[in-house]
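Note that one protein chain of the assembly has been removed; the remaining protein chains are unaltered in position.
So that you can tell them apart, the chains are marked A, B and C in the order they are listed, and the count of residues begins at 1 in each.
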Amino acid sequence: MEEKARIVVWNEFRHEKEHEAVKKVYPDGMHTVIASGLKKLGGVEVKTATLDEPEHGLTENVLKNTDVLIWWGHCAHGEVKDEIVKRVQKRVLEGMGLIVLHSGHFSKIFKVLMGTNCSLKWREAAEKERLWNLEPSHPITGGIGEYIELPNTEMYGERFDIPTPDELIFVSWFEGGEVFRSGCCWKRGHGKIFYFRPGHETYPIFYNEQIIRVIWNACLWAKPSVFIEDKCPNINNPLEKLSAKNLNFGKAGILQNS
Amino acid sequence: MEEKARIVVWNEFRHEKEHEAVKKVYPDGMHTVIASGLKKLGGVEVKTATLDEPEHGLTENVLKNTDVLIWWGHCAHGEVKDEIVKRVQKRVLEGMGLIVLHSGHFSKIFKVLMGTNCSLKWREAAEKERLWNLEPSHPITGGIGEYIELPNTEMYGERFDIPTPDELIFVSWFEGGEVFRSGCCWKRGHGKIFYFRPGHETYPIFYNEQIIRVIWNACLWAKPSVFIEDKCPNINNPLEKLSAKNLNFGKAGILQNS
Amino acid sequence: MEEKARIVVWNEFRHEKEHEAVKKVYPDGMHTVIASGLKKLGGVEVKTATLDEPEHGLTENVLKNTDVLIWWGHCAHGEVKDEIVKRVQKRVLEGMGLIVLHSGHFSKIFKVLMGTNCSLKWREAAEKERLWNLEPSHPITGGIGEYIELPNTEMYGERFDIPTPDELIFVSWFEGGEVFRSGCCWKRGHGKIFYFRPGHETYPIFYNEQIIRVIWNACLWAKPSVFIEDKCPNINNPLEKLSAKNLNFGKAGILQNS
Partner (left out) sequence: MEEKARIVVWNEFRHEKEHEAVKKVYPDGMHTVIASGLKKLGGVEVKTATLDEPEHGLTENVLKNTDVLIWWGHCAHGEVKDEIVKRVQKRVLEGMGLIVLHSGHFSKIFKVLMGTNCSLKWREAAEKERLWNLEPSHPITGGIGEYIELPNTEMYGERFDIPTPDELIFVSWFEGGEVFRSGCCWKRGHGKIFYFRPGHETYPIFYNEQIIRVIWNACLWAKPSVFIEDKCPNINNPLEKLSAKNLNFGKAGILQNS
């Protein structure tokens, strides 16, 4: 009876065209692997969109029909048009969910929603990561046990320059000695945002069933029950009767001579 | 021994030039009234800056020597240059405090730091406001009793579209029947931000000693102990010895043929 | 397909037996009015329990089969046995939802879960209250508009001595000049807690459809997807191989002679 969550998986889709090593892992792009993983779990309608499509595939009409947008970008953050970023931000604030993956921490959309630099430490050494599940009763960790182990990942280390998350879901341990807040939730306007660290382009992380399960869980969690347009209304008529006022006070901008 | 907090009071300074009613209340601008109120309380060095100065009075050098910036704007938010907004945002994220007053809720700098619309309900009817002190042991409310009463104010009502404050200091009651989160704290990057609702241009609110006391308290609270520049470092050498890795994994962007 | 939420409405049930004015409003107790209101909205199985039943109606078996417990108490908080409070607390920390109504702010169970005094200002003058909806996209406010208006209520005013809520849903305006955080969410352990202010025994507040709708919404929101028992496990075998250690370090309590 519950309606399906309408998901759009957005991918920069450049590494997969330009680098042999990435092409071997994701011949049709990371977005198709994520999309097919989500579909397998059911309860969702999944579309994809990429940077090089007109309007980056994120037309007004597409966003109007999207419950949750998943975002992966890395080498071409700067090519995403400010106008589209504003459009996505507006839709998130109206209620659309947003799931930001891995190097998306430096995407324009994540940075405008956070207000911070979103910077971190990093190292590419194919090292082991273990994501500890801090909230085993949260919908985002449904079906995930105590931790997720990834044999080879890029390292991201603290300090991650983000506003304190409303909920901290995963913290990562790295073989090389660092830690990272890998799964973070925020609400901005009426939209739910989840940042999820895993997902480098040279490792087959989006084939990992636990990773896909977390993303799928996050989609269902972030699906809005309502979209609400922004407004800043002038409420001229008070709900309660006001006492008599001094006429010398004027309206701002339309000030009375007194 | 503690060094004085270096404050800059920034004012749009337009209403005071253009409207007789405002000129009568603030003949030299709201910024001078705020500045002189703060100086009287001591422990601070106070300068002012306004929209129509070069670089809006907020040069690199000014910001470099500012601990806390106070912001009042209303009818000319759109005239603040994006470049200066970015400069201020960068400085806040490095540690500079920011105090946003009243209609500054719609300033560019507040909106980029919040990531939300910052919209609200409003009414100009010179009605009574009572700001309830929810955190009597917080440094921002030092010397303030249970509440502050303002006989005549513009009304701001919920829903105020902001990220959940880290600390909610004041909630306002309005004669006309609304409520509002009037004193809100956030940390963004290394900077502390305080939004404080009072302060309309047509009411003599910045002559109110309790209001000035709150702003002064907030300056001392927001004064940074350290400024930290943003960086996103590549930490090539792990702290711990890594196990042997599969050579087939490449560096992103500089991928190895395999 | 989704299983029904199993609700228990707990009521002290003393005022209704002892005071004519209360008896007239709630002849069979507030719990029966709340229970029947919830049932009408569907999707729930509702039972009731009261102070004077054996084990206050909250046996191990009852709690084991409860998803969300609703709590109303006022004049007999002290008669609730500590043993039962501990039992309820344990079940909340395992995942059971808890909805605390009105004067339940001073119940033992609310105080042990909050860790604070939970005190407030109060006045009985049948005054008007308006609960402003701060989170119109939150599941708890589904179907509720901008505000709920109650013509006659007891006043509760700030400062309400609670830990900062994870989410602040309602703020009340009172005719007499006060404000109050009337709808507050917390997570403790694996359980969700919602404090909802309305509900005095001498006013027919639990017949109000909006009030019942909020409580029903909160039940669905607080329903756990999983119950997790507490443990504090000794993990003797590390996931990673440890480097060689100095034998002089001993186990706490079972210290080696060195």
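FYI, a contact is a pair of C-beta atoms (placed from the backbone, for glycine too) under 8 Å apart; a residue touches a chain by one contact, two chains touch by 3 or more.
Keep in mind that what you see is a predicted model, and the values were worked out from it rather than measured.
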item	value
Among C:P54, C:G78, C:G145 or C:P233, residue touching the chain not depicted	C:P233
Absent chain, residues of subunit C that touch it	15, 19-22, 24, 74-75, 89, 93, 103, 106, 112-117, 119-128, 152, 154-155, 157, 161, 163-164, 166, 175-178, 186-189, 200-203, 230-236, 238-240, 242-243, 245-246, 248-253, 255-258
Residues of subunit B in contact with the chain not shown	1-2, 95, 130, 136-137, 139, 142, 166, 175, 190, 224-226, 228, 239-240
Where the unshown chain meets subunit A, residue by residue	130, 132-136, 157-160, 164, 167-168, 171-174, 177-179, 181
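Here is the rule we use: only the chains that are shown with their structure count from here on.
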item	value
Chain at maximum distance from subunit C, centres defined as averaged CA atoms	B
Pair of chains joined by the greatest number of C-beta pairs in contact	A-B
Separation of subunit B from subunit C, taking each centre as the mean of its C-alpha atoms, in whole Å	36
Residues within subunit C bordering two or more other chains	130, 136
